[in-house]
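Here's a slice of the assembly, chains where they normally sit.
Order as written gives the chain letters A, B and C; numbering starts at 1 within each chain.
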Amino acid sequence: MSLQNPVFIPGPTNIPEAIRKACDVPTIDHRSPLFATILHPALDGVRKVLKQTRGETFIFPASGTGGWETALSNTLNPGDRVLAARNGMFSHKWIDMCQRFGLQVTQVDVPWGEGLPVAQFEEILREDERGSIKAVLATHNETATGVVSDIAGLRRAMDAAGHGALLLVDGVSSIGSMDFRFDAWGVDVAVTGSQKGFMLPAGLAIVGFSEKAVAASKTATLPRTFWSIDDMRKGYAADAYPYTPSVGLMNGLKLATEMLLAEGLDTVFARHARIAEGVRAAVAAWGMKPCAVSPDLYSNTVTAIRTPEGFNASRIVEHAATRYGMAFGTGLGDVAGKVFRIGHLGSLTDAMALSGIATAEMVMADLGLDITLGSGVAAAQAVYRHGAAAERMAAQ
Amino acid sequence: MSLQNPVFIPGPTNIPEAIRKACDVPTIDHRSPLFATILHPALDGVRKVLKQTRGETFIFPASGTGGWETALSNTLNPGDRVLAARNGMFSHKWIDMCQRFGLQVTQVDVPWGEGLPVAQFEEILREDERGSIKAVLATHNETATGVVSDIAGLRRAMDAAGHGALLLVDGVSSIGSMDFRFDAWGVDVAVTGSQKGFMLPAGLAIVGFSEKAVAASKTATLPRTFWSIDDMRKGYAADAYPYTPSVGLMNGLKLATEMLLAEGLDTVFARHARIAEGVRAAVAAWGMKPCAVSPDLYSNTVTAIRTPEGFNASRIVEHAATRYGMAFGTGLGDVAGKVFRIGHLGSLTDAMALSGIATAEMVMADLGLDITLGSGVAAAQAVYRHGAAAERMAAQ
Amino acid sequence: MSLQNPVFIPGPTNIPEAIRKACDVPTIDHRSPLFATILHPALDGVRKVLKQTRGETFIFPASGTGGWETALSNTLNPGDRVLAARNGMFSHKWIDMCQRFGLQVTQVDVPWGEGLPVAQFEEILREDERGSIKAVLATHNETATGVVSDIAGLRRAMDAAGHGALLLVDGVSSIGSMDFRFDAWGVDVAVTGSQKGFMLPAGLAIVGFSEKAVAASKTATLPRTFWSIDDMRKGYAADAYPYTPSVGLMNGLKLATEMLLAEGLDTVFARHARIAEGVRAAVAAWGMKPCAVSPDLYSNTVTAIRTPEGFNASRIVEHAATRYGMAFGTGLGDVAGKVFRIGHLGSLTDAMALSGIATAEMVMADLGLDITLGSGVAAAQAVYRHGAAAERMAAQ
């Protein structure tokens, strides 16, 4: 593995120079006033990226998975019923967590490559006249399949069904890279991590709670200490944490939000869309198809690519690593061996993206797939030549 | 707050240059073979520092507090009874966590400044003939009071009582700085973090499980996902994590254990003892006393210093920060306002320690305490002139 | 300009992560024993890269240009005659320096794109029966044109002519990337810098002196202080410098030589040859030609590419920087506007090289040149797929 090549895993992403430096700080007393000048701007910045003006926001010193646990344990009670779809490894894992917490999961199985079945959810919610479903879980962007789901539509469906369940959204691989509207979509808990759109190393679980979710936390009885938003809120009020925070990552997060907001969220999203379009153009040029079954489901942060029947897609990832020192993502769960993934989120230039596409071509050719060298690159180049964001990247 | 002054909080500690660099890495694919070359040496190094040859060791990407949660949730069942002493803020908080998990805590209250009441514990365990106590919780080093407790003695007492409870030990502010013997002391779960003796930023919870504790995890029914050692074990077997690890911190931990073992654990402990002795000599020269009530309880990683009656000790910490840009620790909980703390763990030279002592003198004089300038420094210098470890530090 | 894209200027090169860290050190007393542990391994490492076992080696805290001045001022006297060819901007500049020093230059003008005229030099030297020529200047690799000259052949010619002039060689953009044999080629002074094959930032001028060149320094009367090898030698004997050295860069140089030697010089040279061959394959696919007029002159560290008549080649460099945030080299002097340059030396992977080639294609297409997108990439991919050094790069 080369430390000089960009990575093309769907997170952690490539880290901009300035963010690496912001994370690498000498020890700062986390109970000193200096820490307050990091904590509050970081929280404020996150809220702007979430488009969250109501409720509360919390940052835990842990991986993003902890955000799922925060969402559940602060809002639900043992035995509560939740509604969730399983359309990829990450939605699968969140459901598994629910079960471990003793929640009853109404699970809707969806072929991997499809999105959250909004109409079916609406139907189920309509039928739940007694309101036994306490929360709806939604994975905004399935990292395993490169499928984006329609959270705004889900909110409309919930409203149409007149159902009062909480809407808990996993935005780990979407927030900061694709449009996400905490307020407008009526999200009750949004979960993300530091290592995707925020371009940081892993180590921060970031969660937004609506006022309704905060209210639920007052009575929720699932056990929690580390993930307690009550403790966290009390800490913030004293410019501190209930335990030792990750000061360097917080400082990096502060800068990351400044960078995203300085670039402009719409510009950031457009940049991701452009890079992703180039990758998809390459996939088409190779005669392949994304795992996502229709264009409206295409993710702008990760593309899972179906390889020919009978070919073990994981060989691509392995060969790329050992032969060219480059990291791609393997297929997981139901699509293991059937897809490989190109992550294209965070801080990425056209030139970086092209090096990934070019390397993927060599790898597939080496492994005997019928790939015309340069074909995917040429298709992506055609897209990138008409993009407009390179100049902005220059500032980093 | 100056970024150039050493910090004298009882963790996170000053970070050696080489460790900062080891933590600050470009993104490495945590599912690539390269990660295995970080993960396993880090685990092996930790085991050597813990003096653990049996059972299993886990590293969670979270603050040390998460280690407490790991210890409880993997070994206990709702309603289980545990025995614990409350002799400082951190033992207090661990008890609080037990209660939130629905455990029944047999709590022994001990004046802050005293150690774990081994004889009283033995008595309680003897009386528990039915074995209702499932775990004994012990804080090896109370960071709030600078008191070290006798874990070896506790193990002897448990054995003498013929009690089969698990021995769960919080070694957050002792492990890596003071002698800790996982095997020899019969520890069942040892908990620590990255930001103390390991000289890293916060962000890793490190736990050792004995075979007995691992066995308990097979039936323990407290809910867990993020903190599940089962998931973690499965991850390690595949050279991976059940979620995204903190690769940079893991790489730093690998180096930290190499540095500790290269220096020699006994030398590391002797260095901490020497630095601590100098600080205590300074305290005596100031006409003050440690919070720890007797010399056998003196911690070699942190000294809590009682200030004169009627004086708010927190002013020292505040004035040191704003006037001299230096960080000390405040008193917490029962001793808030009554003590201030000098952390002296991790990577610290005599010269650094003297700068802290000299600054503390200026601060106390500024605030009207009756301190002879230079007196504490002179007392510490007398200690440090006879130490022998400076040369080793030179290599860092 | 993006800090995330690799650079394709012919030096300073992309800096490997480990070298950046080795250069970024806290202040180290340059008169302490610690400095000796940096200085001598750095010097020894350089000697191995130069293949120099005789004479002396010096490292000046200055840009490589200072190496030229060191070569001249320590070996020559005002009015001395030197023989030099002008076949690019850097040979031109060295001649200019000679003239400023009051040396008489016998200048042979060679079309830019050609190499050093060995036969003509031999003839001139044969004619110089009285030995009025004191030194022959040779630019091993003309960075402006991407032309490598035959130093071994020049030595044979000098010997054949029976001429005793010193052989002063500019190896700035060859040493560490292409084979260079100080001893075997009878080089008297070799000059290089830190920012090319050694993969460091600019700031060190590195020079090797043969015993004959050292002997010449005993009587040479050109003025020198900063560049005095006598002062430098005295410093080294005391593990020090005659003035303040660049400790961080020296520490980086020590590591750089370790890395080059660990990879193996032959492997390093083969890697450069492979990357270069890929670039030249791309150039051919674009229907263009290198500035170097014949394959034996092709440089493995930089390729200067002739653009079509009437097209200002500098636009490529400008557009690449402003549109795609990528740096290429402009044409200089006689070939300004006629060539642009792709630097491919130092630490470079196939994937990085492909990103440069792909970007160059977009740039040229944007500017209206008749380029088939992907064509150069495909040609380079074909070369890189058969290379073998990617695995070694993985370790970095």
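Here is the rule we use: a contact is a pair of C-beta atoms (placed from the backbone, for glycine too) under 8 Å apart; a residue touches a chain by one contact, two chains touch by 3 or more.
Not measured: the values here are computed from a predicted model.
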| item | value |
| --- | --- |
| With 3 copies placed, total copies in this complex | 4 |
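Heads up, the rule we're going with is that only the chains that are shown with their structure count from here on.
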| item | value |
| --- | --- |
| Fraction-based call for chain C against chain A, same above half, different below | same |
| Cα-superposition angle relating the copies chain C and chain B, to nearest 5° | 180 |
| Between chain B and chain A, distance of the C-alpha-averaged centres to the nearest whole Å | 34 |
| Interchain centroid distance [CA atoms averaged], chain B/chain C, Å | 53 |
| Interchain centroid distance [CA atoms averaged], chain A/chain C, Å | 46 |
| Multi-partner residues of chain C (each touching 2 or more other chains) | 17, 394 |
| Parts of chain B lying in touch with chain A, wherever the complex brings them together | 1, 3, 7, 9, 11-15, 20, 23-34, 60-66, 68-69, 96-97, 100-102, 193, 195, 201-203, 222-226, 228, 242-249, 321-322, 327, 329-330 |
| Complex contacts: residues of chain A adjacent to chain C | 1-6, 14, 16-17, 322-326, 347-352, 354-356, 358-359, 361-362, 365-366, 372-375, 377-379, 381-382, 384-385, 390-391, 393-394, 396 |
| Contacting residues of chain B [partner chain C, same complex] | 17, 21, 25-26, 34, 394 |
